[in-house]
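One protein chain omitted, others in place.
Chains: A, B and C, in written order; residue numbering restarts at 1 for each.
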Amino acid sequence: MEHTRNRNIKETTRVEAFSDGVFAIAITLLVLELITTLHPENGIGIVQTCLDHWRSFLAFTIGFITILVCWINHHTAFEYIKKIDTRFLWINGFLLFVVTLTPFPTAILAEYLEKEPTTALAIFGFNYILIAIAANAICTHVYNHHLLEKEDKEYYYSFKLLYRYAIVYNLIAFCLCFVSVIVPICMYALLFAFFAAPKEVASMMHKRRMARKRR
Amino acid sequence: MEHTRNRNIKETTRVEAFSDGVFAIAITLLVLELITTLHPENGIGIVQTCLDHWRSFLAFTIGFITILVCWINHHTAFEYIKKIDTRFLWINGFLLFVVTLTPFPTAILAEYLEKEPTTALAIFGFNYILIAIAANAICTHVYNHHLLEKEDKEYYYSFKLLYRYAIVYNLIAFCLCFVSVIVPICMYALLFAFFAAPKEVASMMHKRRMARKRR
Amino acid sequence: MEHTRNRNIKETTRVEAFSDGVFAIAITLLVLELITTLHPENGIGIVQTCLDHWRSFLAFTIGFITILVCWINHHTAFEYIKKIDTRFLWINGFLLFVVTLTPFPTAILAEYLEKEPTTALAIFGFNYILIAIAANAICTHVYNHHLLEKEDKEYYYSFKLLYRYAIVYNLIAFCLCFVSVIVPICMYALLFAFFAAPKEVASMMHKRRMARKRR
Partner (left out) sequence: MEHTRNRNIKETTRVEAFSDGVFAIAITLLVLELITTLHPENGIGIVQTCLDHWRSFLAFTIGFITILVCWINHHTAFEYIKKIDTRFLWINGFLLFVVTLTPFPTAILAEYLEKEPTTALAIFGFNYILIAIAANAICTHVYNHHLLEKEDKEYYYSFKLLYRYAIVYNLIAFCLCFVSVIVPICMYALLFAFFAAPKEVASMMHKRRMARKRR
């Protein structure tokens, strides 16, 4: 169909705009929880009120960083996408679904980490598995259905690989939840550090693969 | 008026940006309901709390998919629009009104499906009729007032037709609500499947019409 | 300063994107009120629950239409703007402030129209005066500081005039609030109809002015 050719750029822009909107709202919503904690309970000072609700602050911070990392990865992976098809919209929709849900497991983690650490961490970790699956599904679809320019294909393979590793990593962390509390927490902290700079990591992986090929 | 000519592209972009914003917020708002369910009721564990509120999760998921399907259809139908007039803004505004309202009948469905299945399904179905009417009104207006390029017109007719069928289909489902519970639920599930890929369906309809014409 | 020249288009786009975001959120927020009304009060059916809260539905609808009309006018007035300066950002910020507040007087109108019609209508009307002042301030600033192309200037004067009439009209409606209930309500309904199509009205005013000049 020639109907679909020359609309590609406009298409990608709109998917990005809609996704940006969803990310922006998901990242901001948890502050509402913070503000509701403020309502005056008689005779308690500010500092005490804030200290009483340190869990809400923790949830806000973890939720914010999680969604920011997702957005940075989304942003990086989208840079190379030139076309879009209907199935892509659905895979992206699934990612947005998981991102929108993120405030919920984060609130659970903050609320129940002391009382039921295993269940709270497992629910939190399950969310991360879903995010990794969605990210991998996007990159695999883009790679397999040639939604990018030819010269980028080799390089984009690294992204596909990166998020496949993320699934495995998250599955391991999820299983360890039922054995330990500290280990999965450390693993999730490491995950943040690793996916903080997806472009740099993907480039490194790409260079290595190229070097190995040449040998 | 020559005032309006060369501003078309900018115009369409802004209508899309505003619509994207409304879609993005409507699709995210229901998670707020989920989070409020979390507030500690003494002595109940996470899993139990979540199970107690499975209806809110169901409402979130159905609402998310409904609005995502609307967005995908909006996105597809807008790709071909080249110009915009004031009446178009109002028809699009009506669509956004119905989309913004969507979390409400969805919450009703989840809350009252067991207690008052007929009324809950009827309200839910009425919302879908309004969505179909709005979508059809957009496509009909675009088609009749030549807001697209000439070579797309023949193809765009399929969209107009598609949403006209959707109105009829939703009217039938609405009427069946008063007779059965299972039948309309299945019909709405089928509707999701059908409008999940509007471009592909419209292309198929277009090809058939062309083949019939040639005969 | 040459620093500011060739960034104009990018600048306008961003102001529009930010404004669109604020409009989109303001227009969607009132649905949250609707959803909270749903929470189960034992033994009351859906239809009864909805009827009990008809005021919230009314507020939602009036608020939605008000903000949609504002957006359509904002959209129309921005089409001609080519440059932007700092003072413009502040005037636009004032408009957004009033738009963001709009759900509040609308909720007051719905809540108190029966109990305290005069005060409720006066607060509602005061909001409209502020909107008209902000709209007029934007157009006057754009016109006086040449933020548009020369050939559009003559035409844009009609917008400036249109919103000046709106201020006067709203002031009259505001004063009549203290005398009657029906009259200002009719005047606000008429206002919607008039500002539903600002481009058409401005064009009509422009043609008349041109015809008068030629004589």
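Note that a residue touches a chain if its C-beta (ideal position, glycine included) is under 8 Å from a C-beta of that chain, and two chains touch if they have at least 3 such contacts.
Note that the structure is a prediction, hence the values are computed from the model and not measured.
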**OP:** Out of A:R55, A:H75 or A:R164, point to the residue that touches the absent chain in the complete complex.
**Re:** A:H75
Subject >> Per the touch definition above, residue among C:L32, C:L148 or C:M205 touching the missing chain >> reply: C:L32
Original post:
Pick from C:I123, C:C139 or C:L161: which residue touches the chain that isn't shown?
Top reply: C:I123
Original post:
Which parts of chain A are in contact with the chain that was left out?
Top reply: 16-17, 20-21, 23-25, 27-28, 31-32, 34-35, 38, 40, 45-47, 60-61, 64, 68, 71-72, 75-76, 78-80, 152, 155, 196-200, 203
Subject >> Absent chain, residues of chain C that touch it >> reply: 1, 3-4, 7, 10-11, 14-15, 17-18, 20-22, 24-26, 29-30, 32-33, 86-87, 89-90, 93, 96-97, 100-101, 103-104, 107-108, 111-112, 115-116, 119-120, 123
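Following the convention adopted for this analysis, only the chains that are shown with their structure count from here on.
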Subject >> Cα superposition angle of chain B on its copy chain C, in degrees to the nearest 5 >> reply: 90
Original post:
What whole-number Å value describes the gap between the mean CA coordinates of chain B and chain C?
Top reply: 27
**OP:** Indicate the whole-number Å distance between the mean C-alpha point of chain A and the mean C-alpha point of chain C.
**Re:** 37
Subject >> For chain C, residues that touch 2 or more chains besides their own >> reply: 21, 24
